[in-house]
Every structure is written in structure tokens, then in C-alpha cells.
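All protein chains but one are shown at their positions in the complex.
Let's turn to chain A:
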Amino acid sequence: MSWHLTPAQAHEYAAHRADEITAMSVEAHLMHCAPCRSLVPTDEQWLADSWAELRDVVDRPRTGPVEALLARTGLAESTAKLLAATPRLYRAWLAATVAVLAAALLAAHTLPKGSLVFVFVAPVVPLLGVALAYGRGVDPAHTLTSVTPLAGQRLLFLRTCAVLVPALTLCTAVALLLPGTTAPWTAALWLLPALTLVAGSLVLGRWMHLSAAAGVMGSLWAAALFTLFLVEHSAPVVLLAPPSQVWWGTALALLLGTLLLRVRTA
């Protein structure tokens, strides 16, 4: 054996602070090295702890694939667990999003002005996800979970992240695959409206169910598109034109400010 435990290592191991790999090699070493064994305290508490740890490892349920993946990205184990536990509808939304975006991409490549489909659909993709990820009515366990200390703002924030990250990733990927994108930034025109609609629904969520709030924001978007379409068939594009982006940006800043203020003063 080429090494022996330093007192510091022995201490780390005894206090359960050694990482799993180190702990395993320490254990292998202790099996056949009496001098090192005597370095590791063998008090009752420590033995009991080790047994409890061992029992937990044997007895605890296997971690699901999503949770394991999230934990590997460096998230805290408990956060990964909260993020992975999403209602069925959320997963249905994720599947539907992939399908709709694929259809939009197809339209963009086969129809004249087909890119517009994506541009008008993309802003409501994250909004729908938010509507289906949190709250009474869409989350069967809501009555159980809503009165826990982490429920409310924190869980809502996590679920919103669980929606925004895949939604924005997927939409960006599709935007980059659109044909005839003259300047790179035109592929990002949907982003500010998308974020504004989500922020708006979170602000409204104080007075109604989140899914209803998302419904209101989605309807406003559809109504705006439709009204402009009646005025002139190409007019809806105005909603995404650079001057409008300034308005979207302002609205988003105001809504985020409201949300922040609400969290602070609640």
C-alpha cells in the first residue's frame, strides 16, 4: 500500500465530509491497515451514523433520470428534486412544444412567408407552459403542496424556470434554423414578447389562478394579432418590428419591477 491516511483525512472521513470516491478508497484501505483503523474514531455515534447511512443507500428509491441529469449539472439535490417533480400536463406541454415548433419550421421552409407562423407562435409557447406547470386545477397535488413553507413564490419560480429554459432553448434553436434570416437579431424578435407575456401572467397571478392569468395574456396577444390582421394583412408584423421592441422591453422591465417589489414587500 503506497499511502496511509493523514489525521485530517481520517477526520474528514469520520465526519462524513469525504466525497464518495475518497470514502470508498479509505474504506478499502482500512480493511487491511490496522494503524489507520486506529486513527478513525469508532465511537457509538459514528457507528450508528454509518449504519444509518448504509441503510439509507440500500433502502432509498432510485433517482429518476431527469432528477439525476439535473443533479449532474451542479444543482442542489433538493432543487433538482423539486424541478423534476412536474405535473403530467407540463410534460404534455413539452411534447406539444416540440411538435408545434417542428411544424412551424416546416411551414417556414415550404410556405411563402411561412416564417411568420413561428414568429407569432413562439411568444405564446412559454406562456402555455407556465399555465400548465403550476397551480390549482393543473397540478393534482396542489392542495397538498400549497401549504408547505417552500410552496408559493419559490416553487412558482422554479416551475417558471423549468418552463423558460426548455422553451427558450427550443425556440432559439428553431429561430436559428429559419430560412432567409437576413440579420441574426431578427431571429430573436419573438424573445421580448415571450418574456413579457410570461411576466404579465405572473403579475396577474396574484388575483387569479395562474392558468387563467396566462389565458388572459394569451388572449391579449391573439386579439392584437387579429385586430392588426383585419386592418391590413401584413400589419401584425408591426408587433415585432424594432420600434415595438422598445415598448416590449419597457413593459418587461416594469413587470419585472412589480414582481420584484412584490417579493420584497410580501
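Heads up, the rule we're going with is that a residue touches a chain if its C-beta (ideal position, glycine included) is under 8 Å from a C-beta of that chain, and two chains touch if they have at least 3 such contacts; residues count from 1.
Everything below uses one rule, namely that contacts and distances are computed from a predicted model.
Trainee: Determine which name in "ABC-2 type transport system ATP-binding protein", "Flavorubredoxin", "Sarcosine oxidase subunit delta" or "ABC transporter permease" the UniProt entry assigns to the undisplayed chain of the complex.
Mentor: Of the names offered in "ABC-2 type transport system ATP-binding protein", "Flavorubredoxin", "Sarcosine oxidase subunit delta" or "ABC transporter permease", the one UniProt assigns to the missing chain is "ABC-2 type transport system ATP-binding protein".
Trainee: Who touches the missing chain here, A:Thr148, A:Thr169 or A:Ser219?
Mentor: If we include the chain that is not displayed, A:Thr148 is the one touching it.
Trainee: Using the touch definition up top, pick the residue from A:Val26, A:Ala85, A:Leu202 or A:Leu255 that touches the left-out chain.
Mentor: That would be A:Ala85, which touches the missing chain.
Trainee: Under the stated touch rule, tell me which residues of chain A contact the chain that is not displayed.
Mentor: Residues touching the hidden chain, for chain A, are 52-53, 56, 59-61, 77-78, 81-82, 85, 87-88, 140-141, 143-153, 155, 266.
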